[in-house]
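Handing you this structure, nothing more for now.
Shown here: the complex without one of its protein chains, the others still in place.
For clarity, chains are labelled A, B and C in written order, and residue numbers in each chain start from 1.
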Amino acid sequence: MIIILKQNADKEKVQGLLHSLEEQGLTCHRSDGAHTTIIGLVGDTSRVDINSLRANDTVEDVKRVSEPYKAANRKFHPDDTVVTVGEARFGGTHFSAIAGPCSVETEEQIIEVARAVKASGAKLLRGGAFKPRTSPYAFQGLHAEGLELLLLAKKETGLPIVSEIMDLSHLELFRDVDVIQVGARNMQNFEMLKALGHCGKPILLKRGLANTIEEFLMSAEYILAGGNEQVILCERGIRTFETATRNTLDISAIPLLKHHSHLPVVVDPSHAAGIPWLVEPLAKAAVAAGADGLMIEVHNNPKAALCDGAQSLTPAQFDSVMKKIKAQLAFEGRML
Amino acid sequence: MIIILKQNADKEKVQGLLHSLEEQGLTCHRSDGAHTTIIGLVGDTSRVDINSLRANDTVEDVKRVSEPYKAANRKFHPDDTVVTVGEARFGGTHFSAIAGPCSVETEEQIIEVARAVKASGAKLLRGGAFKPRTSPYAFQGLHAEGLELLLLAKKETGLPIVSEIMDLSHLELFRDVDVIQVGARNMQNFEMLKALGHCGKPILLKRGLANTIEEFLMSAEYILAGGNEQVILCERGIRTFETATRNTLDISAIPLLKHHSHLPVVVDPSHAAGIPWLVEPLAKAAVAAGADGLMIEVHNNPKAALCDGAQSLTPAQFDSVMKKIKAQLAFEGRML
Amino acid sequence: MIIILKQNADKEKVQGLLHSLEEQGLTCHRSDGAHTTIIGLVGDTSRVDINSLRANDTVEDVKRVSEPYKAANRKFHPDDTVVTVGEARFGGTHFSAIAGPCSVETEEQIIEVARAVKASGAKLLRGGAFKPRTSPYAFQGLHAEGLELLLLAKKETGLPIVSEIMDLSHLELFRDVDVIQVGARNMQNFEMLKALGHCGKPILLKRGLANTIEEFLMSAEYILAGGNEQVILCERGIRTFETATRNTLDISAIPLLKHHSHLPVVVDPSHAAGIPWLVEPLAKAAVAAGADGLMIEVHNNPKAALCDGAQSLTPAQFDSVMKKIKAQLAFEGRML
Partner (left out) sequence: MIIILKQNADKEKVQGLLHSLEEQGLTCHRSDGAHTTIIGLVGDTSRVDINSLRANDTVEDVKRVSEPYKAANRKFHPDDTVVTVGEARFGGTHFSAIAGPCSVETEEQIIEVARAVKASGAKLLRGGAFKPRTSPYAFQGLHAEGLELLLLAKKETGLPIVSEIMDLSHLELFRDVDVIQVGARNMQNFEMLKALGHCGKPILLKRGLANTIEEFLMSAEYILAGGNEQVILCERGIRTFETATRNTLDISAIPLLKHHSHLPVVVDPSHAAGIPWLVEPLAKAAVAAGADGLMIEVHNNPKAALCDGAQSLTPAQFDSVMKKIKAQLAFEGRML
C-alpha cells in the first residue's frame, strides 16, 4: 500500500501517522520528492482501512499495490480448485454444462427439460424456485414447491440440481439442493455470503451487474473465509451504456479471474445476451476464452414461459449448441 | 405496450397471439406498414411478461409505453407523500436533514455526534450497526450493541434514528428503530422489500449502484404494494466510468423521481462523492434541484473512524454546511 | 415509428401533427387506449427528426421501430460484403490478420516487424504515423515520415498497409496507403466520414469508446452513403466501470453487427485488453464468436516502444497466437 502525503503536511502529524501504522505491525518506507512525499507500507495491509487513512489530514491519496483478497488469490493457491458435483466437474481440465429453465413451473415441464438437457450432455440441472423479479406483479416462482419439483427431476434423471437462494430464512429448504446459487443482485449480500461460508455445499456465485472483478473476488473471499472452498464464479454480463443486449458479456473476465484466482469460472450466455440466437456464439467465445463451464437456459416452450422466455433455448436448440461445444472442447483437448 | 411483428410472421400464429392477449383482457390495435406491422396493446399491461412475449416466434420486439409502477406513480397519486418521523418531515414543502456517523462505534462517539448534529439542525440521527463491507476482513459493525447505542443517543437527544438492515433475520432487532434503511446493495433484495412492506415503519430506500430510475421506483413499488406507504427515496450516486468520485451523483434523478412519483427524495452527498469537501457543493446542488432532504455523514474524529472516515464531515464542518443549506432553503421559501 | 400522445392532448393540435406527418408521405395509424393514444407511423421514417417530434406539445414520447441505417442494413443487402486488399480478404468465409506496431518509429523497426508478422501469416501491416495521445507531451508519431517508412516496409514485404488518419488535411498524404483507419475518437467525426465516403479506398472504422452498435452502424452509413462500400468495422472495446482492463471487449458486438449488417467485422484485442497476455484468449474468443479478422499490435521491442508498448506482443508471441488462430479457423472450416 502506498500513501501519498499532502504538500506541506505537518511533520508532527506525519510522525503520528507513521507511528500508528507501525503499531499495526507495518513497516513504512519513505521517499521524499520535490513536490510529493510517498510512504510505502510493507506488511499485511489487508486489514488497513483505506478510507480512514484517506481521512487523515496529512494524506492526499492512498493506493493499493497488492490484491485485498487472500483465500481466493492464486498467488497463495497456485493450483486450480476443482468443484465436483455428481458427474459435473468444474475447474482444472474439467468442463461441465448446467442447463434448465429460468423458473420451475410444473412437474411435466421440469422433468421434460431435465431429460432433454441430460440427453444433450448437461451435468447439472438449473431451475429457479425463488425468482428475483423487477416487478412485484411478475411471477415470483413456486418457492418450496419448485424445489420439490426440482428434486423430483433429480430423482428421475440423476442430475444434481442448482437453484438460487433469495433469503437466508429459506436456507433450510435448500438442504437437498446440490449447489446453491447466489444471484447477481445478491453478490454483495454479505450476511448471505457469510452464512454460505458455513453451509457445506458448493456455491455458484454470480457477478453483480455493476461489480468489478476485484469486488467479485472479494465476495468469493467472504465464502472462502468461512471455510467453504467450493465456490464457482459465474460471469453473466455487466451493465453498460449499450442497450442492444440485456447486459454486456465481459469476456475478458474469464482469463482475468483465472489469472488472479484458482476458482473455476462458468459463463451464463443466456442472461448476458437476453437473445436466444446470441447464446451459441457467446458460448463458443466463452469456451475459447477458457471458461470451465456454461450455464444455459432451456425451456420446452419458451413462448409460454412464466419468466424470461425471451432468452431460453428450446431443447433442440440446446442440443445443437452442445454438439458444437463438445467438438470445440475436443479440438482443444478438453473433455466435457 | 407495443408489439412489433417480424417481417413475414405467420398469419395463423399472429392470430393465436392476439387471441391469447385478448383473453388476458387486453385490446389489440393493429397498424400494417409496408415493412412492419405494429400491435398496440390497450388495457392493464403491468402483469404482461415482456420477455415471454419476445420469445414468441412472430414477435420482433416489444416496447412499453406506460410506466410499469402504479402505487409509486404520480399519475395515479398526484399529491406529494409526506413522511413524518418525530420532528423530521420529508416531502411536499418539508425538508429535513439526516446526519450521523457511518458506523456506531462507542457510546461517547454516538452521543457526541448526536448532540452536535442536533445542535446544527439535523432532525434524524443515522448510524450503521450492520455494515456492508466489500472485504470480510473490514470492521462489520457492532450489530445489536450498535442499535442499543443508537437508542441511547436517541434517549439523550430526542432524535429519532435510522439504521440499515442487512438481513431479514435481524428485523426483530429493529423494533425500536424509527426508520429502516435499505442499502444500495439491497435495493433489489426483493424478499427484504416484501417483508418491509408489512413492517409498519418508514423505509429509507437507497438507489442501487447500477439501477435505473425505473428499477428504483419498481423497488419502491414492492414496499408500497405490501401496504407500507412511508417510503423515502435516496439518490446516492451511480457507478460510471468516472473514477474521480466514488460514485457519480445523478442530480437529474431528483426532478425525475419527483416528476414520476409522489414519494419524497433525499440525497446522500457523502457516499456519492467519497470526498469531504465535495459534500457542500453537492448538498447545495441537491437542494437547488428540489431534494426533500439530505443525509450526511458526520464523525467526531474522521481519521479514527472504523469505516468510511474519508468522506465524513467533522461536526464543525457539518454545522457550516447546515448554515448554508438553511439560508438556501429560506431563500427558496422552504423551511428546514 | 411510434408516437405516444400525451394524456389529454389537444385534439386540434393532434390533427395538425398528423396532417404535417402525412404531408411528409407517411401514413398514420391510431390506437386509442383508456389512458394512452398511440400513433403508428408507416413509410420511410429515416428522415423524420425524432427530437423535433418530441418537442411537439401533444407528444409524450417517440420510439423507433425500424433501424435508422439503410445502406449498412443486412435487411436490404442480405449478402456479406467482402473487402479485398492485396491477399487480405475480410468477410464472407474469409478471415485475415492485421498486425504491426502501435506507431512507426524507425526503418529498422517497421521492416523487422513487417517481415516477422508476414512470416506468421498477417496479410496487412498496421502502423501509426499520426498518433492520438491523451497528453500533448507524449510522442505524437512521425507523421509524413512514418507513412514513408510504412511504404518502404510494404515495398520490402509486399504487405499492404493500414494507418490512422487524424485530420482531413492529411488525406493527400494517404494516397498510397491501402486502407485508411478511422480511430475510435473519430468515429463520430462526421466531416471526416463524409470525405472518406468519396476517397475510393477501404476504410477500417473503429467503434468509439462509448458508442452503441446502432451509432457505429450509422457512422458506417455516412461512408456508404457517399458511395464507398468498402467498410471494415472494428470492435476494440468499450468504456465501462471495470478498470481491470483498459476497455471492455464487447464480444456480443461481433454476432450483433453481423446480424444487422453485411459489413465485415474485425476485432482488436490489443486495445481492448491493454495487457499482452490477454490478447490470445480474446483473439480466440473473437474467432469463436464469428469475427472476420483480427488486428494485433506487434513490436520488436515492446519495452522500448514509444507508444503503448504495454499491450504489444513480441513477434514470437504473435507467431504463437497465429498458430492457434490458424488451427482454430481450420477446425471451423474457415481459411486464413
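Annotations
Simple rule for what comes next: a residue touches a chain if its C-beta (ideal position, glycine included) is under 8 Å from a C-beta of that chain, and two chains touch if they have at least 3 such contacts.
Small disclaimer: the values here were computed from a predicted structure and weren't measured.
The missing chain, though absent from the display, is touched by one residue of C:30, C:77 or C:185; that residue is C:185.
Check C:49, C:79 or C:172 against the missing chain and you find that the one touching it is C:49. Across B:25, B:227 or B:255, the single residue that touches the chain missing here is B:255.
As for the chain not pictured, it touches chain A at residues 2, 4, 7, 27, 29-36, 38, 40, 42-43, 61, 63, 65-66, 75, 210, 239-241, 243. One chain of the complex is left out; on chain B, the residues touching it are 210, 212-214, 238, 240-245, 248-252, 254-256, 259, 272-273, 277-278, 281-282, 284-290, 327-328, 331.
Residues of chain C that touch the chain left out of view are 46-47, 49-57, 68, 130, 132-140, 166-169, 185-186, 188-194, 208-210, 215, 218, 221-222, 225, 239, 274, 276, 302-312.
As a convention for this text, only the chains that are shown with their structure count from here on.
The innermost chain, defined by the distance from its C-alpha mean to the mean of all protein C-alpha atoms, is A.
Shared residue numbers account for over half of those found at the interface formed by chain A and chain C, and the copies are therefore classed as meeting with the same residues.
Using the average of C-alpha coordinates as each chain's centre, B ends up farthest from chain C. Averaged C-alpha coordinates put the centre of chain A at 26 Å from the centre of chain B. Chain centres here are Cα averages; for chain B and chain C they lie 39 Å apart. Our note on geometry: chain A versus chain C, Cα centroid distance of 31 Å, whole angstroms.
Shared interface positions of chain A, defined as residues touching 2 or more other chains, are 210.
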